[in-house]
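Every protein chain of the complex appears in place save one, which is left out.
Per-chain residue numbering starts at 1, and chain names A, B and C are given in the order in which the chains are listed.
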Amino acid sequence: MSLLVGAFSTACVLAGVFFFVAGTAGLIRFPDTLSRVHALTKADNLGLGLIVLGLLPLAPGLGAALKLLLIWVLVVIGGATAAQLIGAAAARDEHAMPSPPSGGRGLGEGGVP
Amino acid sequence: MTGTDILALAACGLVAIGLYGLVAQAEVLRKIIAFNLLGAGVFLLFGVVARRGAGAGLAADPVPQAMVITGLVVAFAATALALVLTLRLYQITGAATVAEDPPEPTAPDS
Amino acid sequence: MTEILLGAAFVVLLSVLAGLWRVLRGPRRADRLMAAQLLCTGGIAALLLVAGAYGDGAILDVALLLALLGAFTSVAFVMAARLVGPR
C-alpha cells in the first residue's frame, strides 16, 4: 500500500468517525424526538459513507469493494425508511397526546397501561 | 488478562443477570427474555472455550461453535413456542404471570 | 493501519453507546425505536473497520446481513409499535 493511499484511507475513516461523534452529540443535545431522528440519520449515514470510502482502497478485491458499497446502500435505504416511519409514529403520538410528560409515564411506556 | 478473559467474565455476568431476571421477575414475558439472556451467556462461554481451543491452524475450535449454532436455532424455536403459550394463557385467563393464586380472570379486551 | 482501524472502531462504538444511553432513556417509544437503528449503523461501521483491520472478508458478510436485517427489524418494530397503539 502506498503512503498516499494510506493517508487517504486514514483521513476518510477519521472524518467518518468524526461524523458519528457529531451525530451522537446531536442526539444527546437535541430537545425533541423529531430533531433527534434527523441527527441520527444524517450523521450516521454520512459517517458510514466516509468509512466505506476510506476502506475501499484497502479492499482485497472487486467483490469486497462492491460488497462495501452494497452495505452502504442498504443502510441508507433501510435507515431512510425506518426514520420516516419512526418520525410518522412520533408525530402521530404527539397528535394523540399533545403535551408529552418528561418523566417515565405516558407515551414512553409501551407495554403496561 | 487477555481479551478472551474479559469476554469470559462478561459471559459469566450475563449468566448471572439472566438467572436473576428469571427468578426475580413476575411477568412470563420478562422471564422468557431473561432466559434468553441466560442462554446467550452460556453460548458465550462455549465461544470462549472454543477460542481457547484454537489449534490445527484455525482461529478457534469448530466443534463448540457448531454446537452454539445448533443451540441458537433450537433456542429460537423454544422461545417461539414459549411466547405462543404465553399469549394463549393470556387469551384464556387474562393472566400475564403464573402466580399461584391468580386474581379474578378478566376478559381480554380483544 | 490495524491499530488505527481498531481504534476508530473503538471510538465509533463508544459514541454509539453514548447515544444509546440517551435513546434508551426515552421518554417516547420513538426514541427507543431509534436505539436499534443507531446501534445497527454503528455496529456495521465497527464491523467494517474490524474487517479492514484484519483483512477478513467474512466479517463483511456479517455487516451485510446486519444491514439487510437491520432494515427489516427496524420496520417490523415500528409496525409492532403501531399495533400497540399510540401510548
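Please note the rule applied: contacts are C-beta pairs under 8 Å (C-beta built on N, C-alpha and C of every residue); 3 or more make two chains touch, one makes a residue touch a chain.
Keep in mind that, in the parts below, contacts and distances are computed from a predicted model.
Peer 1: Which of "Sodium:proton antiporter", "Sarcosine oxidase subunit alpha", "Heterodisulfide reductase subunit MvhD" or "NADH-quinone oxidoreductase subunit N" is the UniProt protein name of the chain not shown?
Peer 2: Its record in UniProt gives the absent chain the protein name "Sodium:proton antiporter".
Peer 1: The chain left out touches which of the shown chains?
Peer 2: Within the full complex, the chain not displayed touches A, B, C.
Peer 1: So which bits of chain C touch the chain we can't see?
Peer 2: On the side of chain C, residues 3, 6-7, 9-10, 13-14, 17, 20, 24, 26, 29, 32-33, 35-36, 39-40, 43, 46-47, 50, 56-59, 61-62, 64-66, 68-69, 71-73, 75-77, 79-81, 83-84 touch the unshown chain.
Peer 1: For review purposes, identify every residue of chain B that touches the missing chain, sorted by number.
Peer 2: Here the touching residues of chain B are 2-21, 23-27, 29-30, 32-34, 36-37, 40, 43-45, 47-56, 58-63, 65-70, 72-81, 83-88, 90, 94-99, 102-103, 106, 108-110.
Peer 1: Where does chain A touch the missing chain, residue by residue?
Peer 2: Interface residues of chain A facing the absent chain: 70, 74, 77-78, 80-81, 84-85, 104, 108-113.
We adopt the following convention: only the chains that are shown with their structure count from here on.
Peer 1: Could you give the separation in Å between the centres of chain B and chain C, each centre being the mean of its C-alpha atoms?
Peer 2: Centre-to-centre distance between chain B and chain C: 21 Å.
Peer 1: Need the CA-centroid distance for the pair chain A / chain B, whole Å please.
Peer 2: Roughly 29 Å separates the two chain centres.
Peer 1: Going through chain C residue by residue, note those that touch at least 2 other chains and give them in order.
Peer 2: none
Peer 1: Multi-chain contacts only, two chains or more: what residues does chain A have there?
Peer 2: none
Peer 1: Which of the residues in chain C come into contact with chain A in the complex?
Peer 2: The touching residues are 1, 4-5, 8, 11-12, 15-16, 18-19, 22-23, 26-34, 37-38, 40-42, 44-45, 48-49, 51-52, 55, 57, 60-61, 63-64, 67-68, 70-72, 74-75, 78-79, 81-82, 84, 86-87.
Peer 1: In their complex, what parts of chain A are in touch with chain C?
Peer 2: For this pair, the touching residues of chain A are 1, 6, 9-10, 13-14, 16-17, 20-21, 23-24, 27-28, 33, 36-37, 40-41, 44-45, 47-48, 51-52, 55, 58, 60, 63-64, 67-68, 70-71, 74-75, 77-79, 81-83, 85-87, 89-90, 92-93, 96-97, 100-104, 106-111, 113.
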